[in-house]
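Below is the structure I would like to discuss, written out as structure tokens.
Apart from one protein chain that is not included, each protein chain of the complex appears where it belongs.
This part shows chain A:
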Amino acid sequence: MVLKIFFPQCCNRADSGLLVGRWISGHDSAVVLAVIHYPFIPGQVKQYIQQMQAQSGVELSVLGSWSLPKEGQEGMESFLRDLSTIFPQERWLQIKRQMGKTGFTCEILNRDQSGKAAQQDSIKKKKKVKIEEDYQHDDSDNKKQQEKKKEKIEEDDQHDDSDNKKKQEKKKEEEEGEEEEKVIFVHYEQRKVMLSQLHPIENGVPDPKTEPPSELRQVFQTVARSQPLFFLDRYDDGPLKSTHWQSEGREASIIMELLKQASVPLCLLISWLLSVWTWICNVRIFSLYPLRFLSSKLSTCVQLSYRTEHLRTLSSAKPATGHTEFMRKSNILVSFLIDVALGLLLISWLYRDDHIRMLANTLVPAADHVAKELEELLQWLMGAPAGLKMNRALDQVLGRFFLYHIHLWISYIHLMSPFIEGILWYGGLSACLGLTFALSLLSDMVALLTFHIYCFYVYGARLYCLKIYGLSSLWRLFRGKKWNVLRQRVDSCSYDLDQLFIGTLLFTILLFLLPTTALYYLVFTLLRLGVVLFQGILHLSVDFINSFPLFAMGLRICRSYRLGGISHFHIVHHTIFVQQMSFKVTLKQRRSSTISFCLQCIKLHREVNVL
């Protein structure tokens, strides 16, 4: 049987004292949560542990003793051994460490069935375990370790090459050759394991009927739930002192606390505004056909409804129920803030130095220029474009039709030109709702300003479609076939003489006019494609700002252990025969459902070399 001890890294240098933690039910392993320092009064310790147990709901207990003798504390060891009578346990761990030496010594005192716990020396299986210690990163105090690392077999699990801070667990064990019981010592970083939320607490209520959850899951849950234990820090005046990740003082930010206080009335205000806005939107006038159609086509309206939905999600009174929803909400919030910040930047540029007027003054000539270019294009098409021989009469007709359209368009633009500056001025204000609004508005304005191109495209496409349809139908007539609608196939058919005559006449005409129409269609489709591409880029950037998971990115960079991912283990000693053992751990990851990944823990089978 292998005993696993999950030991927090922060306790490596703790003063001697008691190990507080939990035996994990169903598995032969223990989690050490904190070290209570000597001196203490056992009664107070018991009381404190009961109190903590009541607050956190975790079955806390004293696991054993911890000794790291400093100068003048040589007699500590026997005292700590005697403590096992005061805190009766099935097994009593005795972990020792020598100052200046790397490695731990662990003794396990098994309590006898008859209750003779005090007689330890001969009856108990005594375990002498030398534990190699490995600081996985940024631990510079141990130079020996650096040398040893070179000899280490590094065994990573399937896909971890990026994140090495996930769960800092290392299993290592060195054991004297003939011993039958082994101890695996796993270092974990308490802060990251606690904050990772990889195994949400609400799922952690154990169901006695089903089989107990996996070991790692229990470890994570135990650490995450025993948060009250970590509130005791060195500045407390209580009778007990303990070492854990927060023993140097708790992290807190005044700004965060203020924001938490302020968020409630802010949410209330926003939801009230939203309800007013929703009421306005639901007025019957807006649900009439043309308005609804227009609002579904205008990207500003679409963006508005999108943002409304976002704000509704954000300002809802219910807290986020799961990790996924929490991530979604925070992503929305961060993207909204970024959006507004970018919009304010845009506003500050627009309204400085009269940029609006400049824009308005360039817009009308630009539209004129586009119209002029279009006119030249049409003139070119009406000639012999690219040496193509088009039907002159049809060419002239189409060209004049489109020229008249452009003429109409120019007069419309000139009619509008006095108001353009005002429109831009008020439109620019929309940027204070966010850069996405400004971009959507720009997209809509581009759509309106290139309406003539859209019209050309529609005319050309309709004409071309009609022509192709007629030609395909008449080609069947030409071959003496017809389309059978009922059977969905082409049947042969005998036509009348006059049908044949008129059909052939039309076929000839359409066939000879086809190149002209096709050319017009092609040119206007290309123009339209350009406009669509521009609008597509605008929409793409709007969508990018709307839905890019910035918060998750930031979390990934700054606190990557909060996101489900990977973990890896380092084997410390190269002489160790390695056998792999896999744990299935389900992790809740951002947005995705549970994924399962294999944590490969390494069980050290046998060790030959004794340190």
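Simple rule for what comes next: a contact is a pair of C-beta atoms (placed from the backbone, for glycine too) under 8 Å apart; a residue touches a chain by one contact, two chains touch by 3 or more; residues count from 1.
Convention: contacts and distances are computed from a predicted model.
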Protein name as given in UniProt for the chain not displayed, "Phosphatidylinositol N-acetylglucosaminyltransferase subunit C", "D-lactate dehydrogenase (cytochrome)", "Hyccin" or "DNA-directed RNA polymerase subunit": "Phosphatidylinositol N-acetylglucosaminyltransferase subunit C"
Residue, one of A:R292, A:H369 or A:R392, that touches the chain absent here: A:R392
Touch with the omitted chain, as defined above, among A:W23, A:W277, A:W425 or A:F478: A:F478
Option from A:F326, A:F507, A:F534 or A:F548 whose C-beta touches the chain left out: A:F507
Absent chain, residues of chain A that touch it: 389-393, 477-480, 494-498, 500-505, 507-509, 512-513
